[in-house]
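Heads up: the structure comes next, in structure tokens.
Omission of a single protein chain aside, the complex is shown with its protein chains in their original locations.
A and B label the chains in the order they appear, each numbered from 1.
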Amino acid sequence: MSDAALTQGLHAAHHPRQMHHFDSMAQQKETATFGMWVFLVTEIMFFGGMFAAYMLYRMWYFPGFAAASSELDITLGGTNTVVLIGSSLTVAMAVHAAQLGKRNQTVWLLIATGVLGVVFLVIKYFEYKVKFAGHHLPDGGMIWLFPGREFQLGPFIYGGFDVSQSPELAPIASQVRIFMVIYFALTGMHALHMIIGIGILAVILRMAIRGEFSKEWHIPVEIFGLYWHFVDIVWIFLFPLLYLVHRHG
Amino acid sequence: MSHLEDGHDHILPATTYYGIFAVLMVLTAATVAAAFVDLGPLNIIVALAIAVVKASLVVLIFMHVKYGDRLNWVVVGAGVFWLFILLSMLMLDYSSRGWMNVPPIQHVS
Partner (left out) sequence: MTTTAAAPTALPARHYLNEQEGVKSWLLTTDHKRIALLYLFSITAFFFLGGFFALLIRLQLLTPTGALMDSDTYNKVFTMHGVIMVFFFLIPSIPATLGNFLLPIMIGAKDLAFPKINLLSWYIYVLGGLFALAALIGGGVDTGWTFYTPYSSMSSNSRVLTAGVGIFITGFSSILTGLNFIVTTHRMRAPGMTWFRLPLFVWAQYATSLIMVLGTPVIAITVLLMAFERVLRVGIFDPSIGGDPVLFQHLFWFYSHPAVYIMVLPGMGVISELIASGARKNVFGYSFVAFSSLAIAIIGFLVWGHHMFVAGQTAYAGLVFSIITYLVGVPSAVKTFNWTATLYKGSISYDTPTLYAFGFIGLFLIGGLTGLFLAAIGLDIHLTDTYFVVAHFHYIMVGGTLMAYLGGLHFWWPKISGRLYPDAWARLSAVLVFAGFNLTFLPQFVAGYIGMPRRYAMYPPEFQVYNILSTAGATILGAGYLFPMIYLTWSWFYGKPAGDNPWGSKGLEWETTSPPPTFNFDTTPIVTEATHQYGHHEEVKVV
């Protein structure tokens, strides 16, 4: 707790990056790290709401979930998993380099992380495009938010049939629609967090290029790393839950 | 309590990170492989178990929780536990639907 604060009489050499309301760099670093962890807990609960919905509807609508999951591209999903875990490695190494005060290494590893993040999003874009083209969308009809520019998401086609024409497939179709809502909600929210992460990464990268980090002060890299790892962990759960529901038999 | 006082971090050797990455890759392959085997109700359990192991490795090593302040352990634990509260108490309702002899829900006609 406040052990660091007990050294309050000793801050003779005041590091330029130490903020006025802290008594030491150690206190500042521990506070920043702790703050990021508390924030990540809020993210656990945020995604948790969607996981709750997933859990319920997987239990109720397993056939539809199995069918819809099998339509997802497991190669793209698996590649994305490797890409994202790889980016966790690069960001962990970037923190490592920052801890050792190695500016160039930190910069290159941050760039690598960003590149891998962009690769992930590009692959996601292609996945979504396939879904749009194949009409595997939840299909709510017109988006009235854009009056005058309504567009149809398209009829729902499952297994080659337009289920609006085949009433006996209707139950599966509804179940698949529920899955697709959850798929887009989860992966969309995840992608949004990736985009925000890449944005923050750009800021951190700029600081690294300008040599602002040192052995004594590299907190932004560390807490960014925590955020990035968390986004990776969410995907570690999303991949099996969305892509691997029923791949056998 | 921890390594705080001098403000220095616990610095892991680079090989540790590579090693963990390799394990994560193996586990990813295992997840995919297990999905193609019919384990019945165990499929989801195996998938989640592997995911939990992967997540734990990232949290403990990549995110330095193993080497850091005990307080961060508590924070992570609390977050996971609270998610567990949400999911399990939700199941209180949904798993007991239909226990009484009321007509089942017509999900879709």
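The rule we apply is simple: a residue touches a chain if its C-beta (ideal position, glycine included) is under 8 Å from a C-beta of that chain, and two chains touch if they have at least 3 such contacts.
Quantities reported herein were computed from a predicted structural model and do not represent experimental measurements.
J.: Please identify which of the visible chains the hidden chain touches across the whole complex.
T.: When the full complex is considered, the omitted chain touches A, B.
J.: Considering the whole complex, which of A:182, A:221 or A:238 touches the chain not shown?
T.: Only one of A:182, A:221 or A:238 touches the chain omitted from view, namely A:182.
J.: Considering the whole complex, which of A:45, A:122 or A:196 touches the chain not shown?
T.: Per the contact definition at the top, the residue touching the missing chain is A:45.
J.: Could you tell me which of B:14, B:39, B:52 or B:89 touches the chain that is not displayed?
T.: Considering all chains, including the one not shown, the answer is B:89.
J.: In terms of residues, what is the contact footprint of the unshown chain on chain B?
T.: 71, 78-79, 82, 85-86, 89-90, 92-93, 96-97, 99-100, 107-108
J.: Which parts of chain A are in contact with the chain that was left out?
T.: 1-2, 5-6, 8, 20-21, 23, 27, 30-31, 34-35, 38-39, 41-50, 52-53, 56-57, 60-61, 138-145, 174-175, 177-178, 181-182, 185, 189
Everything that follows uses one rule, which is that only the chains that are shown with their structure count from here on.
J.: Based only on mean CA positions, could you tell me how far chain A sits from chain B in angstrom?
T.: 15
J.: Hey, which residues of chain A end up touching chain B in the complex?
T.: Touch list, chain A to chain B: 3-4, 7, 24-26, 29-30, 33-34, 37-38, 40-41, 44-45, 48-49, 51-52, 55-56, 59-61, 74, 78, 81-82, 85-86, 88-89, 92-93, 96, 99-100, 170-171, 174-175, 216, 225-226, 229, 232-233, 236-237, 239-241, 244, 246-249.
J.: Mind listing the chain B positions that touch chain A in their complex?
T.: My answer: residues 1, 4-7, 9, 11-12, 14, 17-18, 20-21, 24-25, 28, 31-32, 35-38, 43, 47-48, 50-51, 54-55, 58-59, 62-63, 68-69, 71-72, 75-76, 78-80, 82-83, 86-87, 90-91, 94, 107-108.
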